[in-house]
Structure formats: C-alpha cells, structure tokens
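Okay, here's the structure, questions in a sec.
Note that one protein chain is taken out, while the other chains of the complex remain in position.
Note that the chains are named A, B and C in the order they appear, and that numbering of residues resets to 1 at the start of each chain.
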Amino acid sequence: MGRVDVAKKYFGAGVTDRERAAFEGGIALASIYHQFVGTPISIRGDSVKALERAIGETMKLQPYRERIDVKVDAGRLKQRGRGSPYSYEALRGEHLDVEVETRYRGARVRARLRYIPELQYSLMHIREISG
Amino acid sequence: MGRVDVAKKYFGAGVTDRERAAFEGGIALASIYHQFVGTPISIRGDSVKALERAIGETMKLQPYRERIDVKVDAGRLKQRGRGSPYSYEALRGEHLDVEVETRYRGARVRARLRYIPELQYSLMHIREISG
Amino acid sequence: MGRVDVAKKYFGAGVTDRERAAFEGGIALASIYHQFVGTPISIRGDSVKALERAIGETMKLQPYRERIDVKVDAGRLKQRGRGSPYSYEALRGEHLDVEVETRYRGARVRARLRYIPELQYSLMHIREISG
Partner (left out) sequence: MGRVDVAKKYFGAGVTDRERAAFEGGIALASIYHQFVGTPISIRGDSVKALERAIGETMKLQPYRERIDVKVDAGRLKQRGRGSPYSYEALRGEHLDVEVETRYRGARVRARLRYIPELQYSLMHIREISG
C-alpha cells in the first residue's frame, strides 16, 4: 500500500474530493502567510524577487499543489529613509498577493490570499472550485 | 452590508458551506504549524502548558473557529542534558497534536494535525465533516 | 567536560564575557520577533495575556537568560469591527515591548525591543551593559 493510500485512511469517509482540495487550498495559503510574515523586504535590491521565488519553490513541495503564484506588492512597500540602515520593512499580510491551485484526484481549487481594502483584512478565499 | 457579506462575495459562486468549512480547517492547522514550529520548549518548567494555551487563545481569533485543542506531546520531548543550558528543544511538527473544529453556517469540520508514524509525516487531515 | 565548556571552545579566543552577553541579548530579541510576528491577537479575550506569558516561558529556555519581560501594547491594537469575525490583528513589531536580561559569567546585558516613533522602526538596542 503506497503512502497516499495510507494517508487516505485517516480522512473521514464522507469527505469529497472537492472538500479535500479546498482543505489543501487553505493549508497552502496559511502556510505561506505564517511562515514568511516578518521577513525583511525592500523595494531596493533583490529581496522581493528572491522571496517570491523561494515561497513558490518551497511551498509547492506540499502535497497536491498544482501551481503557486506569489507576488509581493511593491506598491505597498514604503519608499522610506533611503540612505538609512533602517529603511526596509517586515513582510505583512497586506504585501502578499498569492494564488494557489490545488488538485485532489478530479477536483480543483483556485484559492487566493489578497488584502481587501473594504475589509481592512488579508482575506484567504476560494475563487473557483470544480470537479 | 456587514463584513461577513462583504467577504462572501469574494468566494466563488459554487463553493458549498462544507467546502468553506474544510478550507477554514486547513487554514487553522497550517497557521498553527507554521507560526509556532521553532519555538523553544522543554519538559521542565511551564513552557509546554503556556504554549498550548497561547496557541489556543490566539488561533481561535481566526474566523469560524468553534474549538481548538492543542497538545504538545511531552513524550516526544527528549529528556536530555538536564543540567545544561542546551537542554531544551525547538518545537517540531512531530510534537504537535492539534484538533480544530470549524463551522461555516450549517457545516462543520473536525480536522487534525498529528504525527503518523507509518507515514513519517505530520498529517493534516479531516476527521469528520457534516452539514 | 560539561556541555558549557564544549560550547565555549567554538567561540573565538578574544571574545569577552560582555561581548558574549551582548550576543545573547541580540539572539533573545530577534528570536522573539521572528518567531511570533504574524500571530493573531486582539484586545478582546485572553490572547494578549496568553501570548505574553508563552513568549516569556518559552524564550527563557534559551541559554543565559536572566529575565524576559514581554508586553504586547494593547494601545496600538486597533479597536476595529468588533462584531465581525475579521476584527483581530496580526502581531507586528510595533506591538512588542520586550526587555531581556542576559548574563554570561560576570557580565550582564539589559536589551530592549521597542517601536521608536522618530525612527518609524522597532529598534533592538542595548540599554545597559556591565561586568
């Protein structure tokens, strides 16, 4: 019995493939948020590009990930104190725009983490589900 | 229009209440894992109790959480080098046994994070879904 | 040879006790910042108290800590959207006021992490060093 089948027996009997894909979508977004918030970033230098790439490469190792697109919103990074050693920021949820696609057997979920100004909140949400 | 309704419009039209509850269950478990892994803990002193409590109190602030039970498995903490200043450990996934219950409208999910020896993996899984 | 002496041989020969205590002070503050930033908190409920306590109990396990005082500045937590499930915040550096005392043999350091408005920066700094 492969490890996938071993894992499956821990899931409740009534869980549909779509529900499983939705569960994985939630895991994907929350993992990114809580792992990387607090990391130093700046509009100067290569930190944004390097961090976007590292988030994608590491987080796609989690099971059932089809695609991870990460953007750190440079427009939300303050242009402050350029000459100063204190002129960088810590990554916050508001900086992140992440879209993940998860797939479990025939079911697919497209989920997103994005700051929603009218909520003043970085909302994790399911954009689309199918299968 | 309340903020809950505002949030709802960002979700795809076809998402069921159960799928939403499953999504929240995944967010809950991954948030706990990626926020707290790495924290110093020890079987001596009050670190385990204090950390279990803080995880519960902070993470239940996320939306749609009904219950969060956190156990740091002291049996998996090594009894090492008691007299030494280096005799503590960093929290790993293997130490965590977490059960969360999420609810979205009529749907409920009971999800768990637990180390599964036969997988050599800390598996996040849905135990039960209803509604 | 005890583990303390084993550790000592990895340090360069010219490192003074004061320099060692200063190094530990830096470790203490940065560990707290990068471990806990991102955690959900709210002025309502017990999350602030529970988190302050857990930070103190876990982080004092690190070697050469004499004292750790953690305050999450509730005055900086927004009083927002009380009825809404989105009415909490993620811990940021600006919320933290931490003072640690480290000691290595005869040397002592009192170090602090606190938001400094005139710098727009959460500054880790050594308040006092002796020995």
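One rule holds in what follows: a contact is a pair of C-beta atoms (placed from the backbone, for glycine too) under 8 Å apart; a residue touches a chain by one contact, two chains touch by 3 or more.
Bear in mind that the values here come from a model prediction, so they are computed numbers and not experimental data.
Asker: One chain isn't displayed here. Which of the visible ones does it touch?
Answerer: So, taking every chain into account, the missing one touches A, B, C.
Asker: Determine which one of C:19, C:66 or C:94 touches the chain that has been left out.
Answerer: Residue touching the absent chain, from the options given: C:19.
Asker: Tell me which stretches of chain B touch the chain missing from the display.
Answerer: Those residues of chain B that touch the unshown chain are 33-34, 37-38, 80-81, 86, 90, 92-93, 119-121, 123.
Asker: Counting contacts across the full complex, list the positions on chain C that touch the omitted chain.
Answerer: 3, 6-7, 10-12, 14-16, 18-20, 22-31, 33-35, 109-111, 116, 118-119, 121, 123-130
Asker: For chain A, which residues lie in contact with the unshown chain of the complex?
Answerer: Residues 2-4, 7, 31, 35-36, 38-42, 45-47, 50-51, 53-59, 61-64, 81, 83-86, 88 of chain A touch the chain absent from view.
In this text, only the chains that are shown with their structure count from here on.
Asker: Using CA atoms for the superposition, what rotation angle relates chain B to chain C, in steps of 5 degrees?
Answerer: Going from chain B to chain C via C-alpha fit gives 180 degrees.
Asker: Taking each chain's centre as the mean of its CA atoms, how far is chain B from chain C in angstrom?
Answerer: Measuring from centre to centre gives 24 Å for this pair.
Asker: Provide the list of chain B residues touching at least two other chains, using ranges where the numbers run on.
Answerer: Expected reply: 3, 7, 31, 35.
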